[in-house]
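Heads up, one of the protein chains got dropped from this complex, but the rest are sitting where they should.
The first chain written gets the first letter, and so on, giving A and B; residue counts start at 1 in each chain.
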Amino acid sequence: MGILSVRNVNKRFGGLKALDDVNLEVEAGTVHAIIGPNGAGKSTLLNCFVGRLEPDSGSVTFDGMSLLGIKPHEINQAGVSRVFQTPEIFGDLTLIENVMIPAFAARDGAFTLNAWGLVTTHGEIRARALAMLTDVGLADQAERPAGQLSRGDKRRLELAICLVQNPKLLLLDEPTAGMARADTNNAIELMKRIAGRGVTMVVIEHDMHVVFSLAEKITVLAQGAVIAEDKPEKIKGNHRVQEAYLGGAQL
Amino acid sequence: MDAILLQILNGLDKGGAYALIALGLTITFGTLGVVNFAHGALFMLGAFCAVSVKALLSLEQVTEDATQLTAWGTPLEVRVPYVESWFGDFGTVLLDYSVPVSILVAIPVMLLIGVVMERGLIRFFYKRPHADQILVTFGLAIVLQEIVKGAFGANPIPQPAPDVAKGMIDFGVAVGMDAGNVVYPMWRLVYFLFSVAVIAGVFAFLQFTTFGMVVRAGMADRETVGLLGIDVDRRFTIVFGIAAMVAGLAGLMYTPILSPDYHMGMDFLVLSFVVVVVGGMGSLPGAVAAGFLLGILQSFASMNEVKSILPGIDQIIIYLIAVIILLVRPRGLMGRKGVMEH
Partner (left out) sequence: MRTLTLSRNDLILLAGYTLVVLGGPIIMAPLGAGYPDLLQKFVIFGIFAVGFNILFGLTGYLSFGHAAFLGIGSYTAVWSFKLLTMNPLPAIVLATLLGGLFAAVIGYICLRRTGIYFSILTLAFAQMSYNLAYSVLTPITNGETGLQLVQSDPRILDAAAGRDYGAVLPSSDLFGIPMNGYPGFYFCGVVSIVCFYLAIRIFRSPFGLMLRAIKSNQNRLNYTGLNTQPYALAAFVVSGMYAGLAGGLLAVVDPLAGAERMQWTASGEVVLMTILGGAGTLLGPVIGAGVIKYFENIFSAFNEGILMAAFDFLPEPIQHLMVNVTSLFVGEGWHLTLGALFMVIVIFLPGGLMEGFNRLSALVAGIVRGRRDGASARGA
């Protein structure tokens, strides 16, 4: 059994079956990619992992603990971080503040009434945040308001927000969308480094270059259902996948 | 039994007023996405349309009747309203019916006020946060009511109902009870019927006209309608004008029940917001249902039997219900998901 296991998950939006009896096992310490055409239900599936949506039926367990029926912050405190498809950052705050917040959350828990000590006196938190910003290449902009960043940089910032927490499981929803080629390659390098530290990752991607550079296993979703799950080389040659995904064109 | 009937009747006119204001508020949220704290002021402005019309109609022509003398020996001044001296009996009738007659004036005036308000202020706030919308319209409400206070003074100005509607009707007799048990002021009944008519009118307009269809579509999904290339801006303006008119008429017809003063709008506004929230933000039937429901509940809460068990309940019932509903049914009685929730 993997670190994340998804059993028979179903989700309907009115008449639309967004998730159709989805089963998924993610092995600890691996990079698992989820691919599929637009509207296949990939983001919906991730939403069921982080408490944004509640599946109609089925179970989602992480590290032996059910992720259903608990609050998003509890899921995160259990070690699950997520990068969203449209960047979710603190636009009014500076980059360094953006990254210090998750660092505080990781150290002090979901709520601490820390109203007396000043932010500036928490040197170790600041140092960690700065190191993280350096890691994603944004250290030089640390004091800028995050809302002013380009879309690609916002993604990198969000990645930093997640990574600074040392999550056990990292969920990435199209982490390289909107990035220039060079940045994409940097992001791939970064993600490889993270994977090297043994962080389990689930990556949704449309960019096959990213998928095949990273993934150890690929799950293909189409119209809410898993149509294939295999090693990357096998997926490349899978006829059903080509059919569903690209209408028959070669991957 | 008759006591219950009486309380229901008593709640109907107030409920009608709540429903009408809430209806306008809901249309404004739903289509324009604007939280309008000046909506109560529109209700008040409508009421003062009636006051103005009455004042104009009662402008008097003063003549001296030399054949009659006052106690001081000066010639008796005879004051005749111009309308009477010009139109004779018709003028008298006109004066008697000044409240309903002022509807004719209020419709264009309120439409105009709504259009000016939307073009001059509200449209700049479509993209601003709700907090900003609340604040700017709150400021506008203060300005409007202070202007009215400057022009008409601070005291309530009674507006008589037409003579025929001044009396009481014995509702009990009509449903086969003893006379004198359920006596109800006629004008309140008129108000209730009027509010039902206006509500029906608004629903019919939304249901059966192309314009109304676009408005409803806009309430369901604003962005898409905008994308369809429909001239949303002009329609928004008209919608706002209509909402203003509905609020104005609601206020105007309410004047014989509650003598208008400059801050009546604020009093009704707070309650109407509560009504909207209880009904479900963005739901028109919800607004109407909640308006009547809360009006009736309020009138039950002011029964002595109820007050002796729960002292003060009449003062807080509406707010209490709002709190309970919001906690138990976050989206109100008939609200949809995701309206005004960020």
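Just so we're on the same page, a residue touches a chain if its C-beta (ideal position, glycine included) is under 8 Å from a C-beta of that chain, and two chains touch if they have at least 3 such contacts.
Just so it is clear, the model here is predicted, and its values are computed rather than measured.
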{"item": "Among B:56, B:93, B:142 or B:183, the residue in touch with the chain that has been omitted", "value": "B:142"}
{"item": "Among A:54, A:92 or A:140, the residue in touch with the chain that has been omitted", "value": "A:92"}
{"item": "Contact footprint on subunit A, counting only the chain that is left out", "value": "50, 71-73, 76-77, 81-82, 84, 88-93, 97, 100-102, 104-106, 108-122, 161, 165"}
{"item": "Residue ranges of subunit B at the interface with the undisplayed chain", "value": "35, 121, 124, 128, 130-132, 134-136, 138-143, 146-147, 149-150, 266, 270, 273-274, 277, 281, 311-312, 315-316, 319-320, 322-323, 326-327, 330, 340-342"}
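Convention: only the chains that are shown with their structure count from here on.
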{"item": "Inter-centroid spacing, subunit B versus subunit A (mean Cα positions, whole Å)", "value": "52"}
